[in-house]
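Missing here: one protein chain of the complex. Every other protein chain is in place.
Chain lettering (A, B and C) follows the sequence in which the chains are written, and residue indices restart at 1 in each chain.
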Amino acid sequence: MIVVMKVGSSDKEIATVVDRIEAAGLKTHMSQGVERTIIGVVGQIFPELQDMVEMLRGVDEVIRVSKPYKLSSREFHPFDTTVKVDGITIGGKGIVVMAGPCAVESEEQLFETARAVKAAGATVLRGGAFKPSTSPYQFRGLGEPGLELLAKVKKEVGLPIITEVMTPGEVEMVARYSDILQVGARNMQNFNLLEEVGKSGKPVMLKRGLSATVQEWLLAAEYVLSQGNEQLILCERGIRTFETYTRNTMDVSAIPIIEKVSHLPIIADPSHGTGKWYLVTSMALAAVAAGADGVMVEVHPQPDLALKDGAQSLTFDNFRQLMSQMKSVAKAVGRHVAGHSAKGNS
Amino acid sequence: MIVVMKVGSSDKEIATVVDRIEAAGLKTHMSQGVERTIIGVVGQIFPELQDMVEMLRGVDEVIRVSKPYKLSSREFHPFDTTVKVDGITIGGKGIVVMAGPCAVESEEQLFETARAVKAAGATVLRGGAFKPSTSPYQFRGLGEPGLELLAKVKKEVGLPIITEVMTPGEVEMVARYSDILQVGARNMQNFNLLEEVGKSGKPVMLKRGLSATVQEWLLAAEYVLSQGNEQLILCERGIRTFETYTRNTMDVSAIPIIEKVSHLPIIADPSHGTGKWYLVTSMALAAVAAGADGVMVEVHPQPDLALKDGAQSLTFDNFRQLMSQMKSVAKAVGRHVAGHSAKGNS
Amino acid sequence: MIVVMKVGSSDKEIATVVDRIEAAGLKTHMSQGVERTIIGVVGQIFPELQDMVEMLRGVDEVIRVSKPYKLSSREFHPFDTTVKVDGITIGGKGIVVMAGPCAVESEEQLFETARAVKAAGATVLRGGAFKPSTSPYQFRGLGEPGLELLAKVKKEVGLPIITEVMTPGEVEMVARYSDILQVGARNMQNFNLLEEVGKSGKPVMLKRGLSATVQEWLLAAEYVLSQGNEQLILCERGIRTFETYTRNTMDVSAIPIIEKVSHLPIIADPSHGTGKWYLVTSMALAAVAAGADGVMVEVHPQPDLALKDGAQSLTFDNFRQLMSQMKSVAKAVGRHVAGHSAKGNS
Partner (left out) sequence: MIVVMKVGSSDKEIATVVDRIEAAGLKTHMSQGVERTIIGVVGQIFPELQDMVEMLRGVDEVIRVSKPYKLSSREFHPFDTTVKVDGITIGGKGIVVMAGPCAVESEEQLFETARAVKAAGATVLRGGAFKPSTSPYQFRGLGEPGLELLAKVKKEVGLPIITEVMTPGEVEMVARYSDILQVGARNMQNFNLLEEVGKSGKPVMLKRGLSATVQEWLLAAEYVLSQGNEQLILCERGIRTFETYTRNTMDVSAIPIIEKVSHLPIIADPSHGTGKWYLVTSMALAAVAAGADGVMVEVHPQPDLALKDGAQSLTFDNFRQLMSQMKSVAKAVGRHVAGHSAKGNS
């Protein structure tokens, strides 16, 4: 931590700052600049110290130097984390494709989609049973019956499942059905939920909040990791910007950033990331070219009849084309699209 | 709802759009423009219709005309809602001041602050027992013992209490202690929590999310109101902008906007809204001048020793000065600072 | 400047950083933290040094400590700057009201408005002859004939003029007619224009850019001041946020921030700041309560017939009411609305 004193701060003010910090058991180093004094603080800094020092007379600014996240940081954990789900490895050489409908609507819709995406090469089935909705008057998912359908499809079609959990009290139930627990963008800072999925021991996929910085996202990851659960995947799904043409702006640069600062695998969701089906393929390819460990895509038998987010869903045909192009781009960057567990993957 | 067809859309495409809409039981009105056809849709529109129509060939854009919020809208509820708490009216002529520490730290800190803010004219005591924190390594509140301290102070000092509830499973417990349940900015779209505080029947204060639009905020309010709970207060506490000098940018214009589009009372929180104690007074006065029904301010006996958010807390002296200036500004706009319930308040 | 080395940076890497900095004629102070080394840099830092050091191996981050603006900073110029225009003082106790139409449309419109706003207490007449417009197909102002009308009104009605200049080549011409040169939000970083208005020696009003931080705004001010022109006024006119209800979000907190960090006078423009006439009065009062040195308001004889920005213009009646309320609020915060120069003003 570095304390920048104001131009013209008095010796007494400087001495008070030093006293307070040393009283907290830390050491100080003073630098006398041309215009002002700077005090370096060394030792295990507790978070409230910054606020306290900022209040003292003569202090202009307090700058934190250590990154506030630890467990998610590559500095403290240099090797890539891989998450294993039902024989599939996320975070290895293979690019994992998670596909399926935005929301589970019916047995028929789910089975048809699961078979189609599996045939096209997807290795995880996505589908929401609990759907966050900005309005109480919209479709909010089938609830537990939706989870039962997912479990049934999993068994018969043979694809592991990822589905969202929205509230701490439902983590246990959702974890009984799902292979990966998804925490949605609106819940990225639902700290109780983060701890609960951490405790569950299940693989977790944490979506980035709509206006979250990378640092805030990694701090949210820290809530999961600090419960001892290291099976954590990050997912970029678009941030809020001034652009109105798309629903969100998918931040492709988050992919190489995460790769640099963290050891956690990173997945891209171009369906939510753009909100427009005709942008999904371009953005999925961009994500793979930028180094993503996987892609999550919404697919629906009849997007124009979908109960939720039809405008961002691919048809089966579109999805097959995407898979084919993705294989070429993956190869161009020295990777491959991960196959089904039976065939081996990584 | 209005469907804008593309330039050059075919008669067949137009006919399909009309068929689909009418099959859903709605009526259409067609307008032939110079460049394109526009189809007006009349009837009770269900939310998925927009997505469905957007997918059809030849459709350029689908525009919603009805506002998606109803119960919170002034159009459907023209008269001001007032919230009554322990003899105090929020949303009337009197401007209500809620003050207290960011977090409950100790009995002594809470009592001292409660007495000081009451003496200076505050009518509600604020204090957090459960604190949202972006990092799992920071102080997160005393929990239920903090609520017990609030209840004790309420009884002895005689100020109603507002405190935050963070998770649906704790609503019942927090409601036993607190007069007003606060839903924090990070939970504005925690839909399960919104429903739970709605069901509690207790007065609720809903803070605006960090990057929420007014419409999203009112949709979140709709979750509470649709549970039959009309004792709802809105609170502007700063939105995220590119400015780095302040922690957030307090959107003062939200105050007259809410007054225009909604019947709900609106409170401003300049402490979180700025994050700097030396901006709090100016912004509290601005809020009152702009028409706020109340102000929520953080006050601490020794801000430089606070465990949470000291940098944005006023000292007792600063708070007394603020109250004095606020009285003048309130008078200048034809209002007054609400007094304690014993003395009557309106 | 502070150089934060990576965790585990080698002694050789640290030595290279120190060598490079000292080769540039600066001194270094080293602090050995628990996790990493921090190097303080003392001396007159030239701007490219930061980039250069950031590139060196083992460097994690380079933090600037000195604020990059000087001439606009209160630290280096502790006393308030006042700008004198035609006997009026901007930046003193008196709150200056600038009012008039968005665009000069006709002699009749301008005279009628000038007389009405003067009668109601405005002391400066605003009116655009060159109008920035996001589309080339919209009304872009009358040009020089508009300036001639402004000069004529000035002479006959007796109000000094403020009008916008958009391009360096027109500064000389506009300066012949106008008392204050306005640089618009879209030109806040038009560096050639800033230097040209600086050289003109005329009073300048610099609007904040739509997504500019306070620091960027003050750096733009620095371009004007560094030409030796200290007659500079800042104007907050709304920043871009995610809110769609208003055209912009007027950042009221910029007013006390500028007062704290700079000596320059600060004006608020609630007409552009909100884009809605029915929000203008509330926001003008908020600005005054927060400490603004003046307010700029659009007034039009028939807003619904205005060629530009009618939706944000007040009628004469609305303006008179605003002036009356503003007087009360100014008094409540220990100031007054500045009168005409004849009557004296401070």
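The rule is simple: contacts are C-beta pairs under 8 Å (C-beta built on N, C-alpha and C of every residue); 3 or more make two chains touch, one makes a residue touch a chain.
If you're wondering where the values come from, they're calculated on a predicted model, not measured in any experiment.
Q: Which residue, C:6, C:27 or C:186, contacts the hidden chain when the whole complex is considered?
A: Considering the complete complex, C:186 is the one touching the chain left out.
Q: Among A:113, A:187, A:211 or A:271, choose the residue that contacts the chain missing from this document, as touch is defined above.
A: Residue touching the chain left out of view: A:211.
Q: Write down which of A:290, A:306, A:323 or A:337 is the residue touching the left-out chain.
A: A:290
Q: Among C:222, C:243 or C:293, exactly one should touch the missing chain; which is it?
A: Answering carefully, the residue with contact to the hidden chain is C:222.
Q: For subunit B, which residues reach the chain that was dropped from this view?
A: Residues of subunit B in contact with the hidden chain: 2, 4, 6-8, 29, 31-36, 38, 40, 42-44, 61, 63, 65-66, 75-76, 240, 242.
Q: For the chain that got dropped from the picture, name the residues of subunit C it touches.
A: These residues touch the chain not displayed: 47-48, 51-52, 54-56, 68-69, 132-140, 166-169, 186-187, 189-193, 195, 210-211, 216, 219-220, 222-223, 226, 240, 277, 303-311.
Q: Need a quick check: the contact residues on subunit A for the chain that isn't drawn.
A: With respect to the unshown chain, the touching residues of subunit A are 211-215, 239, 241-246, 249-257, 260-261, 273-274, 278-279, 282-283, 285-291, 325, 328-329, 331-333.
Assume only the chains that are shown with their structure count from here on.
Q: Take the average of all CA coordinates in subunit A, do the same for subunit B, and state the distance between these two points in whole angstrom.
A: Centre-to-centre distance between subunit A and subunit B: 27 Å.
Q: Compute the distance, rounded to whole Å, between the mean C-alpha positions of subunit B and subunit C.
A: Between these chains, centre-to-centre, one finds 31 Å.
Q: Could you please state the distance in Å, as a whole number, between where the Cα atoms of subunit A are centred and where those of subunit C are centred?
A: Computed value for the inter-centroid distance: 39 Å.
Q: Which residues belonging to subunit B are in contact with no fewer than two other chains?
A: In subunit B, the residues touching two or more other chains are 211.
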